[in-house]
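Removed: one protein chain of the complex. Kept in place: all other protein chains.
So, chain A:
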Amino acid sequence: MRANRLGAALAAVLTATLASCGSSEPAASPEAAQSPAAAATGPVKLTYWTWAPNMDKIVAAWNQEHPDIQVTVSKQAGGDDAAAKFLTAAKAGNPPDLVQAEYQHLPSFVAADAVADLKAETASIAGEFAEGLWGLVTLGTEGVYGIPQDSGPMMLFYREDLFDKYGLSVPKTWQEYADAARALRKKDPKAYLGTFSSKDPGAFTGLAQQAGAQWWSISGESWKVNIADEPTKKVADYWGGLVKEGVIDDMPYFTPEWNKALNDGRLLTWPSAVWAPGVLESNAPKAKGKWAVAPLPQWNAGESFSGFWGGSSTAVSSKTPNKAAATQFATWLNTDPAALDLLVKEAAIYPASTKAQSALGQAPGYFSNQPDFWQQAATVSAGARGFTFGPNVGVTYNTFKDAFDKALQNKTAFSGAVQAMQDATVADMRKSGFQLAS
(Lines give C-alpha, C1' and ligand atoms only; values in the text may rest on other atoms or scores of the structure.)
Protein backbone atom coordinates (compact mmCIF):
# COMPACT_ATOMS: atom_id res chain seq x y z
CA MET A 1 0.00 0.00 0.00
CA ARG A 2 2.68 2.38 1.06
CA ALA A 3 4.77 1.49 -1.94
CA ASN A 4 1.89 2.32 -4.24
CA ARG A 5 1.44 5.68 -2.70
CA LEU A 6 5.10 6.54 -3.04
CA GLY A 7 4.91 5.45 -6.64
CA ALA A 8 2.00 7.77 -7.22
CA ALA A 9 3.80 10.62 -5.54
CA LEU A 10 6.91 10.04 -7.57
CA ALA A 11 4.84 9.87 -10.72
CA ALA A 12 3.28 13.20 -9.80
CA VAL A 13 6.72 14.62 -9.30
CA LEU A 14 7.87 13.25 -12.62
CA THR A 15 5.04 14.88 -14.50
CA ALA A 16 5.74 18.14 -12.75
CA THR A 17 9.40 18.04 -13.67
CA LEU A 18 8.67 16.96 -17.19
CA ALA A 19 6.14 19.69 -17.68
CA SER A 20 8.63 22.22 -16.46
CA CYS A 21 11.36 21.16 -18.82
CA GLY A 22 9.25 21.01 -21.88
CA SER A 23 9.61 18.13 -24.28
CA SER A 24 10.18 14.57 -23.28
CA GLU A 25 11.81 11.93 -25.38
CA PRO A 26 9.61 9.31 -26.96
CA ALA A 27 9.84 6.11 -24.96
CA ALA A 28 11.98 3.50 -26.62
CA SER A 29 9.98 0.40 -27.31
CA PRO A 30 11.49 -2.32 -25.18
CA GLU A 31 10.43 -5.11 -27.56
CA ALA A 32 12.38 -3.65 -30.43
CA ALA A 33 15.54 -3.44 -28.41
CA GLN A 34 14.99 -6.81 -26.81
CA SER A 35 17.06 -8.75 -29.30
CA PRO A 36 20.54 -7.33 -28.99
CA ALA A 37 21.80 -9.26 -32.01
CA ALA A 38 20.85 -6.50 -34.39
CA ALA A 39 23.59 -7.51 -36.74
CA ALA A 40 22.24 -5.52 -39.64
CA THR A 41 22.86 -2.20 -37.87
CA GLY A 42 26.15 -3.18 -36.27
CA PRO A 43 26.79 -3.60 -32.59
CA VAL A 44 24.83 -1.64 -30.02
CA LYS A 45 27.07 1.07 -28.63
CA LEU A 46 26.64 2.13 -25.02
CA THR A 47 28.40 4.78 -22.98
CA TYR A 48 28.86 4.34 -19.25
CA TRP A 49 29.75 7.09 -16.78
CA THR A 50 31.50 5.75 -13.74
CA TRP A 51 34.30 6.65 -11.40
CA ALA A 52 35.19 3.18 -10.13
CA PRO A 53 38.86 2.57 -10.79
CA ASN A 54 39.83 0.16 -13.56
CA MET A 55 36.26 -0.08 -14.80
CA ASP A 56 37.62 0.01 -18.35
CA LYS A 57 39.35 -3.30 -17.69
CA ILE A 58 36.17 -4.89 -16.38
CA VAL A 59 34.20 -3.59 -19.32
CA ALA A 60 36.85 -4.92 -21.69
CA ALA A 61 35.97 -8.40 -20.45
CA TRP A 62 32.33 -7.77 -21.31
CA ASN A 63 33.11 -6.33 -24.72
CA GLN A 64 35.14 -9.38 -25.62
CA GLU A 65 32.29 -11.73 -24.80
CA HIS A 66 29.58 -9.57 -26.32
CA PRO A 67 30.61 -8.30 -29.73
CA ASP A 68 27.03 -7.13 -30.33
CA ILE A 69 26.92 -4.82 -27.29
CA GLN A 70 29.98 -2.65 -26.99
CA VAL A 71 30.30 -0.51 -23.86
CA THR A 72 32.56 2.52 -23.64
CA VAL A 73 33.58 3.65 -20.18
CA SER A 74 33.95 7.34 -19.59
CA LYS A 75 35.62 7.85 -16.26
CA GLN A 76 34.09 10.78 -14.42
CA ALA A 77 34.88 12.52 -11.19
CA GLY A 78 32.73 11.01 -8.47
CA GLY A 79 30.70 12.56 -5.72
CA ASP A 80 27.95 15.16 -5.69
CA ASP A 81 29.34 16.92 -8.77
CA ALA A 82 28.91 13.73 -10.77
CA ALA A 83 25.23 13.62 -9.87
CA ALA A 84 24.75 17.25 -10.86
CA LYS A 85 26.55 16.67 -14.13
CA PHE A 86 24.42 13.66 -14.98
CA LEU A 87 21.22 15.56 -14.17
CA THR A 88 22.32 18.46 -16.37
CA ALA A 89 23.18 16.10 -19.20
CA ALA A 90 19.86 14.33 -18.86
CA LYS A 91 17.98 17.62 -18.94
CA ALA A 92 19.90 18.70 -22.02
CA GLY A 93 19.04 15.45 -23.73
CA ASN A 94 22.44 13.82 -24.07
CA PRO A 95 23.05 11.65 -21.03
CA PRO A 96 25.14 8.48 -21.18
CA ASP A 97 23.28 5.17 -21.52
CA LEU A 98 24.47 3.94 -18.16
CA VAL A 99 25.53 5.82 -15.08
CA GLN A 100 26.98 5.00 -11.68
CA ALA A 101 24.48 6.38 -9.19
CA GLU A 102 25.14 6.75 -5.51
CA TYR A 103 22.16 5.56 -3.48
CA GLN A 104 21.51 8.98 -2.01
CA HIS A 105 21.36 10.59 -5.45
CA LEU A 106 19.12 8.00 -7.07
CA PRO A 107 15.86 9.62 -5.87
CA SER A 108 16.85 12.92 -7.47
CA PHE A 109 17.50 11.06 -10.73
CA VAL A 110 14.09 9.43 -10.46
CA ALA A 111 12.41 12.74 -9.70
CA ALA A 112 14.00 14.26 -12.81
CA ASP A 113 12.91 11.24 -14.87
CA ALA A 114 16.54 10.71 -15.78
CA VAL A 115 16.73 6.97 -15.05
CA ALA A 116 14.64 4.13 -16.41
CA ASP A 117 12.49 1.70 -14.43
CA LEU A 118 14.10 -1.72 -14.81
CA LYS A 119 11.44 -3.65 -12.95
CA ALA A 120 10.65 -6.16 -15.69
CA GLU A 121 14.27 -6.84 -16.54
CA THR A 122 15.47 -7.24 -12.97
CA ALA A 123 12.73 -9.42 -11.50
CA SER A 124 14.98 -12.46 -11.53
CA ILE A 125 17.94 -10.87 -9.73
CA ALA A 126 16.20 -9.08 -6.88
CA GLY A 127 16.94 -12.00 -4.59
CA GLU A 128 20.68 -11.61 -5.02
CA PHE A 129 20.75 -8.54 -2.81
CA ALA A 130 19.93 -7.95 0.82
CA GLU A 131 16.51 -6.42 1.31
CA GLY A 132 17.91 -3.23 2.77
CA LEU A 133 20.11 -2.64 -0.27
CA TRP A 134 17.37 -3.50 -2.73
CA GLY A 135 15.20 -0.94 -0.96
CA LEU A 136 17.75 1.71 -1.86
CA VAL A 137 17.16 1.16 -5.59
CA THR A 138 13.38 0.69 -5.42
CA LEU A 139 13.00 3.66 -3.04
CA GLY A 140 10.20 1.67 -1.50
CA THR A 141 8.15 1.83 -4.70
CA GLU A 142 7.10 -0.76 -7.25
CA GLY A 143 9.85 0.37 -9.62
CA VAL A 144 13.51 -0.58 -9.78
CA TYR A 145 15.74 2.33 -10.71
CA GLY A 146 19.18 0.78 -10.61
CA ILE A 147 21.11 -2.38 -9.82
CA PRO A 148 23.09 -2.27 -6.58
CA GLN A 149 26.81 -2.35 -7.12
CA ASP A 150 28.61 -1.64 -3.89
CA SER A 151 27.72 -0.92 -0.33
CA GLY A 152 29.32 0.77 2.65
CA PRO A 153 28.19 -0.61 6.02
CA MET A 154 29.86 1.36 8.81
CA MET A 155 32.32 -0.03 11.30
CA LEU A 156 34.71 1.30 13.89
CA PHE A 157 38.34 1.31 12.81
CA TYR A 158 40.82 1.73 15.64
CA ARG A 159 44.55 1.66 16.31
CA GLU A 160 45.01 -1.62 18.12
CA ASP A 161 48.58 -0.88 19.18
CA LEU A 162 47.73 2.53 20.64
CA PHE A 163 44.66 1.19 22.43
CA ASP A 164 46.99 -1.28 24.13
CA LYS A 165 49.53 1.43 24.85
CA TYR A 166 47.01 3.69 26.55
CA GLY A 167 45.17 0.82 28.18
CA LEU A 168 41.88 1.49 26.41
CA SER A 169 39.35 -1.20 25.63
CA VAL A 170 37.31 -1.21 22.42
CA PRO A 171 34.12 0.75 23.14
CA LYS A 172 30.92 -1.24 22.75
CA THR A 173 28.56 1.67 23.30
CA TRP A 174 28.79 5.34 22.44
CA GLN A 175 28.87 6.02 26.18
CA GLU A 176 32.02 3.93 26.44
CA TYR A 177 33.40 5.71 23.39
CA ALA A 178 32.94 9.06 25.13
CA ASP A 179 34.57 7.77 28.31
CA ALA A 180 37.49 6.41 26.32
CA ALA A 181 37.83 9.78 24.58
CA ARG A 182 38.07 11.54 27.95
CA ALA A 183 40.48 8.97 29.36
CA LEU A 184 42.78 9.29 26.37
CA ARG A 185 42.95 13.08 26.67
CA LYS A 186 44.17 12.69 30.25
CA LYS A 187 46.85 10.20 29.24
CA ASP A 188 48.08 12.01 26.16
CA PRO A 189 46.90 15.58 25.59
CA LYS A 190 48.22 15.46 22.02
CA ALA A 191 46.09 12.55 20.87
CA TYR A 192 42.38 12.38 20.16
CA LEU A 193 40.17 9.33 20.07
CA GLY A 194 38.39 10.64 17.02
CA THR A 195 37.26 13.69 15.13
CA PHE A 196 33.94 15.07 13.99
CA SER A 197 34.01 16.06 10.34
CA SER A 198 31.75 18.88 9.28
CA LYS A 199 32.63 18.18 5.65
CA ASP A 200 31.31 14.65 5.33
CA PRO A 201 27.54 14.52 5.46
CA GLY A 202 27.69 10.90 4.31
CA ALA A 203 29.40 9.82 7.51
CA PHE A 204 26.91 11.72 9.66
CA THR A 205 24.01 10.23 7.70
CA GLY A 206 25.35 6.74 8.39
CA LEU A 207 25.62 7.45 12.10
CA ALA A 208 22.08 8.85 12.12
CA GLN A 209 20.83 5.74 10.30
CA GLN A 210 22.47 3.61 12.95
CA ALA A 211 20.57 5.51 15.60
CA GLY A 212 17.33 4.83 13.71
CA ALA A 213 16.76 8.09 11.85
CA GLN A 214 14.21 8.22 9.00
CA TRP A 215 14.89 11.47 7.22
CA TRP A 216 12.38 11.10 4.41
CA SER A 217 9.16 9.18 4.15
CA ILE A 218 5.96 9.19 2.20
CA SER A 219 2.58 9.87 3.69
CA GLY A 220 -0.30 9.72 1.28
CA GLU A 221 0.51 11.81 -1.74
CA SER A 222 3.18 13.82 -0.08
CA TRP A 223 6.65 13.63 1.32
CA LYS A 224 7.39 13.86 4.97
CA VAL A 225 10.77 15.32 5.88
CA ASN A 226 11.97 14.51 9.32
CA ILE A 227 15.66 15.25 9.39
CA ALA A 228 15.53 16.85 12.81
CA ASP A 229 14.09 13.71 14.37
CA GLU A 230 15.02 12.43 17.81
CA PRO A 231 17.72 9.92 16.73
CA THR A 232 19.46 12.50 14.54
CA LYS A 233 19.40 15.15 17.24
CA LYS A 234 20.74 12.61 19.70
CA VAL A 235 23.67 11.80 17.40
CA ALA A 236 24.34 15.47 16.67
CA ASP A 237 24.32 16.54 20.29
CA TYR A 238 26.45 13.58 21.32
CA TRP A 239 29.23 14.66 18.95
CA GLY A 240 28.62 18.35 19.63
CA GLY A 241 29.03 17.75 23.35
CA LEU A 242 32.29 15.85 22.87
CA VAL A 243 33.70 18.52 20.58
CA LYS A 244 32.70 21.29 22.97
CA GLU A 245 34.25 19.43 25.85
CA GLY A 246 37.45 19.24 23.82
CA VAL A 247 37.79 15.48 23.99
CA ILE A 248 37.07 14.95 20.28
CA ASP A 249 38.84 16.88 17.56
CA ASP A 250 36.91 18.78 14.89
CA MET A 251 39.09 18.49 11.81
CA PRO A 252 37.45 17.18 8.67
CA TYR A 253 38.26 13.82 7.13
CA PHE A 254 40.35 13.42 3.99
CA THR A 255 42.30 16.64 4.55
CA PRO A 256 46.10 16.83 4.72
CA GLU A 257 46.00 17.55 8.45
CA TRP A 258 43.76 14.53 9.01
CA ASN A 259 46.14 12.36 7.02
CA LYS A 260 49.00 13.70 9.07
CA ALA A 261 47.23 12.94 12.33
CA LEU A 262 46.58 9.39 11.15
CA ASN A 263 50.24 8.99 10.29
CA ASP A 264 51.47 10.48 13.55
CA GLY A 265 49.21 8.28 15.62
CA ARG A 266 47.35 11.28 17.03
CA LEU A 267 43.97 9.90 15.91
CA LEU A 268 43.01 6.57 17.36
CA THR A 269 39.67 5.71 15.81
CA TRP A 270 37.70 6.34 12.67
CA PRO A 271 34.03 5.38 12.52
CA SER A 272 34.00 4.66 8.82
CA ALA A 273 32.72 2.22 6.26
CA VAL A 274 33.94 -1.07 4.94
CA TRP A 275 35.98 0.67 2.23
CA ALA A 276 38.21 2.38 4.81
CA PRO A 277 41.22 0.01 4.32
CA GLY A 278 41.88 1.48 0.88
CA VAL A 279 41.87 5.01 2.24
CA LEU A 280 44.05 4.15 5.22
CA GLU A 281 46.48 2.22 3.06
CA SER A 282 47.00 5.13 0.73
CA ASN A 283 47.00 7.91 3.31
CA ALA A 284 48.75 6.24 6.25
CA PRO A 285 50.86 3.49 4.72
CA LYS A 286 53.17 3.33 7.73
CA ALA A 287 50.44 2.16 10.08
CA LYS A 288 49.88 -1.07 8.15
CA GLY A 289 48.93 -3.92 10.45
CA LYS A 290 48.29 -1.57 13.36
CA TRP A 291 44.62 -0.89 12.69
CA ALA A 292 41.82 -3.24 13.60
CA VAL A 293 38.10 -3.24 13.03
CA ALA A 294 35.15 -3.64 15.38
CA PRO A 295 31.42 -3.07 15.07
CA LEU A 296 30.30 0.53 15.59
CA PRO A 297 29.62 1.41 19.23
CA GLN A 298 25.90 1.03 19.95
CA TRP A 299 23.41 3.40 21.52
CA ASN A 300 22.08 0.66 23.77
CA ALA A 301 24.25 -2.17 25.00
CA GLY A 302 23.48 -5.44 23.29
CA GLU A 303 22.18 -4.00 20.03
CA SER A 304 23.99 -4.53 16.74
CA PHE A 305 22.97 -1.75 14.38
CA SER A 306 24.96 0.05 11.77
CA GLY A 307 24.39 2.58 8.98
CA PHE A 308 25.65 3.04 5.46
CA TRP A 309 28.28 5.45 4.25
CA GLY A 310 28.60 5.39 0.49
CA GLY A 311 27.67 2.74 -1.97
CA SER A 312 26.28 3.04 -5.43
CA SER A 313 24.24 1.36 -8.11
CA THR A 314 24.28 1.12 -11.87
CA ALA A 315 21.36 2.97 -13.41
CA VAL A 316 20.11 3.06 -16.98
CA SER A 317 19.29 6.41 -18.48
CA SER A 318 15.64 6.90 -19.35
CA LYS A 319 16.69 8.47 -22.65
CA THR A 320 18.75 5.57 -23.92
CA PRO A 321 17.51 3.97 -27.14
CA ASN A 322 19.05 0.67 -26.05
CA LYS A 323 17.46 0.06 -22.69
CA ALA A 324 17.45 -3.72 -22.97
CA ALA A 325 21.12 -3.93 -23.90
CA ALA A 326 22.06 -1.47 -21.18
CA THR A 327 20.11 -3.41 -18.57
CA GLN A 328 21.72 -6.62 -19.74
CA PHE A 329 25.14 -5.09 -19.19
CA ALA A 330 24.23 -3.63 -15.79
CA THR A 331 22.88 -6.99 -14.69
CA TRP A 332 26.01 -8.79 -15.82
CA LEU A 333 28.24 -6.25 -14.11
CA ASN A 334 26.60 -6.60 -10.73
CA THR A 335 25.51 -10.24 -10.58
CA ASP A 336 27.75 -12.31 -12.83
CA PRO A 337 30.35 -14.13 -10.68
CA ALA A 338 33.18 -13.32 -13.08
CA ALA A 339 32.23 -9.64 -13.19
CA LEU A 340 31.88 -9.46 -9.41
CA ASP A 341 35.26 -11.04 -9.03
CA LEU A 342 36.73 -8.36 -11.29
CA LEU A 343 34.85 -5.62 -9.43
CA VAL A 344 36.34 -6.75 -6.14
CA LYS A 345 39.84 -7.24 -7.51
CA GLU A 346 40.16 -4.38 -9.98
CA ALA A 347 37.80 -1.75 -8.64
CA ALA A 348 38.31 -2.65 -4.98
CA ILE A 349 34.66 -2.28 -4.08
CA TYR A 350 32.65 -4.03 -1.39
CA PRO A 351 30.07 -5.79 -3.56
CA ALA A 352 26.37 -5.36 -2.93
CA SER A 353 25.59 -8.90 -4.04
CA THR A 354 25.10 -11.16 -1.02
CA LYS A 355 26.82 -14.10 -2.65
CA ALA A 356 29.83 -12.03 -3.58
CA GLN A 357 30.05 -10.64 -0.04
CA SER A 358 30.32 -14.08 1.47
CA ALA A 359 32.80 -15.15 -1.20
CA LEU A 360 35.34 -12.59 -0.01
CA GLY A 361 38.17 -14.53 1.50
CA GLN A 362 41.48 -12.96 2.26
CA ALA A 363 41.45 -9.81 4.38
CA PRO A 364 42.75 -6.63 2.71
CA GLY A 365 46.55 -6.46 2.90
CA TYR A 366 46.46 -3.46 5.22
CA PHE A 367 44.43 -5.54 7.68
CA SER A 368 46.47 -8.72 7.39
CA ASN A 369 46.50 -8.77 11.19
CA GLN A 370 42.75 -9.35 11.11
CA PRO A 371 42.02 -12.46 9.04
CA ASP A 372 38.30 -12.36 9.82
CA PHE A 373 37.90 -8.87 8.33
CA TRP A 374 35.28 -9.84 5.75
CA GLN A 375 33.31 -12.01 8.17
CA GLN A 376 33.13 -9.00 10.50
CA ALA A 377 31.98 -6.90 7.58
CA ALA A 378 29.28 -9.39 6.65
CA THR A 379 28.00 -9.46 10.25
CA VAL A 380 27.91 -5.68 10.43
CA SER A 381 26.31 -5.52 7.00
CA ALA A 382 23.43 -7.67 8.22
CA GLY A 383 22.64 -5.18 10.98
CA ALA A 384 23.02 -2.07 8.85
CA ARG A 385 19.87 -0.04 8.30
CA GLY A 386 19.37 2.69 5.77
CA PHE A 387 16.44 4.93 4.95
CA THR A 388 14.66 6.20 1.88
CA PHE A 389 16.55 9.19 0.57
CA GLY A 390 14.67 12.25 -0.59
CA PRO A 391 14.79 13.87 -4.00
CA ASN A 392 17.10 16.72 -2.97
CA VAL A 393 19.85 15.15 -0.91
CA GLY A 394 22.32 17.56 -2.52
CA VAL A 395 20.67 20.49 -0.74
CA THR A 396 20.54 18.63 2.55
CA TYR A 397 24.19 17.65 2.33
CA ASN A 398 25.33 21.14 1.40
CA THR A 399 23.39 22.57 4.30
CA PHE A 400 25.05 20.02 6.54
CA LYS A 401 28.44 21.39 5.60
CA ASP A 402 27.46 25.03 6.06
CA ALA A 403 25.49 24.58 9.25
CA PHE A 404 27.96 22.30 11.02
CA ASP A 405 30.86 24.52 10.00
CA LYS A 406 29.04 27.42 11.55
CA ALA A 407 28.14 25.45 14.66
CA LEU A 408 31.78 24.50 15.13
CA GLN A 409 32.92 28.06 14.62
CA ASN A 410 30.36 29.69 16.88
CA LYS A 411 30.33 26.79 19.34
CA THR A 412 26.57 26.48 19.11
CA ALA A 413 24.57 23.30 19.61
CA PHE A 414 24.76 20.73 16.83
CA SER A 415 21.04 20.08 17.03
CA GLY A 416 20.59 23.61 15.72
CA ALA A 417 22.56 22.63 12.64
CA VAL A 418 20.30 19.61 12.19
CA GLN A 419 17.30 21.93 12.34
CA ALA A 420 18.94 24.08 9.65
CA MET A 421 19.24 20.98 7.45
CA GLN A 422 15.58 20.23 7.98
CA ASP A 423 14.50 23.80 7.17
CA ALA A 424 16.65 24.10 4.06
CA THR A 425 15.50 20.72 2.75
CA VAL A 426 11.85 21.52 3.28
CA ALA A 427 12.19 24.96 1.73
CA ASP A 428 13.90 23.53 -1.33
CA MET A 429 11.32 20.78 -1.80
CA ARG A 430 8.51 23.33 -1.55
CA LYS A 431 10.24 25.48 -4.13
CA SER A 432 10.63 22.54 -6.50
CA GLY A 433 6.95 21.77 -6.26
CA PHE A 434 6.95 18.68 -4.07
CA GLN A 435 3.92 18.16 -1.93
CA LEU A 436 4.83 18.09 1.73
CA ALA A 437 2.97 16.78 4.74
CA SER A 438 3.26 19.24 7.57
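The rule is short, and it goes like this: contacts are C-beta pairs under 8 Å (C-beta built on N, C-alpha and C of every residue); 3 or more make two chains touch, one makes a residue touch a chain; residues count from 1.
As a working rule, contacts and distances are computed from a predicted model.
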>> There's a gap in the complex where one chain should be. From "FidL-like membrane protein", "Tryptophan synthase beta chain", "Radical SAM/Cys-rich protein" or "ABC transporter permease subunit", what does UniProt name that chain?
In response: "ABC transporter permease subunit"
> Pick from A:106, A:147 or A:349: which residue touches the chain that isn't shown?
Replying inline: A:349
>> Can you say which of A:43, A:78, A:321 or A:383 touches the chain missing from this structure?
In response: A:78
> When the complex is taken as a whole, what residues of chain A touch the one chain not shown?
Replying inline: 47, 49, 51-53, 56, 73-79, 81-82, 85, 88-89, 91-94, 96, 102, 150, 152, 202, 254, 256, 259-260, 262-264, 273, 275, 278-279, 281-286, 309-312, 348-350
